[in-house]
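Questions regarding the structure given below will be posed in turn.
Every protein chain except one is present and positioned as in the full complex.
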Amino acid sequence: MLHIVNKSATERNSLESALRLATKGSAVLLIEDAVYAATKGSVAATKVQAAMADLQVYALGPDLDARGMSARVLDGVKVVDYGGFVDLVTEHNSCQSWL
Amino acid sequence: MKIGIMVSEGPYNHQASDTAYLFARNAIEKGHSVPRVFFYHDGVNNSTKLTQPPQDDRNVVNRWSKLAEDHGVDLVVCIAAGMRRGITDDILAPGFRISGLGQLVEAGIQCDRLVTFGD
Partner (left out) sequence: MSDMMDDMDEGGEGVVKKFMFVNRKAPHGTIYALEGLEVVLISAAFDQDVSMVFADDGVYELIKGVNTKGIEVKDFSKTYRALEGYDIEKLYVEKASMDARGLTEDDLIVDVTVLDSAEMASLMAEQDVVISY
């Protein structure tokens, strides 16, 4: 399953819940304000890094760029564009948005 | 693949409609089809022809209309959510139509994927 998270981890608990309820081997895509969680020094960084042991973590590049965060991406987070977002949706058997 | 989309927030207030549009456009560019976009909750506000955003920024409503015109995307506004928010047939932008929640369920059944964009 592809878990799509769109809110900042410091604004809402949706990333926390997504990580708690994602099964091993699934993927998490951070979009919109959720991309901050993919940056070094962010409150969620440790949690995201730990999650990468069991999950693939992706962040939407255009959303990182729009927020001036592209140079701060955590090692191990894969940055994708909208085309990559589409690929993730089609490659996983289903998707769930955590709003 | 056939990818259905649900948009749950209105234009400008949330990024949901923007992200959904860019996702839809890219899906089509990659050769997939986006048969239906279902607008629910405040998402129904994406359908009003009365929108007049500043000229130097994107026109969220119009570009959905263009996607419908260019690629046959079925833009469906939920009747119940629309009625609550004052969206009626006479103010719909081109390409949008008002219908029931069943259209969302149908999209889930008939598409290979259904992606939700919301708050």
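Labels for the chains are A and B, by order of writing; each one numbers its residues from 1.
Throughout what follows, contacts are C-beta pairs under 8 Å (C-beta built on N, C-alpha and C of every residue); 3 or more make two chains touch, one makes a residue touch a chain.
The structure presented is a predicted model; accordingly, all values stated were derived computationally and were not measured.
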Sites on chain B contacted by the missing partner chain, in the whole complex: 2, 6, 8, 33, 35-36, 40-41, 68, 72-74, 80-81, 95, 97, 100-102, 104-111, 114, 116, 118
Hidden partner chain, residues of chain A it touches: 1, 13-14, 17, 20-23, 26, 93-99
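Here is the rule we go by: only the chains that are shown with their structure count from here on.
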Whole-Å gap between the CA centroids of chain A and chain B: 24
Footprint of chain B on chain A - complex, ascending: 4, 6-7, 31-33, 62, 81-83, 85-87, 89-90, 94-95, 97, 99
Residues on chain B engaged by chain A in the complex (per definition of touch): 1, 3, 8, 15-16, 19, 22-23, 25-27, 29-30, 32, 112-119
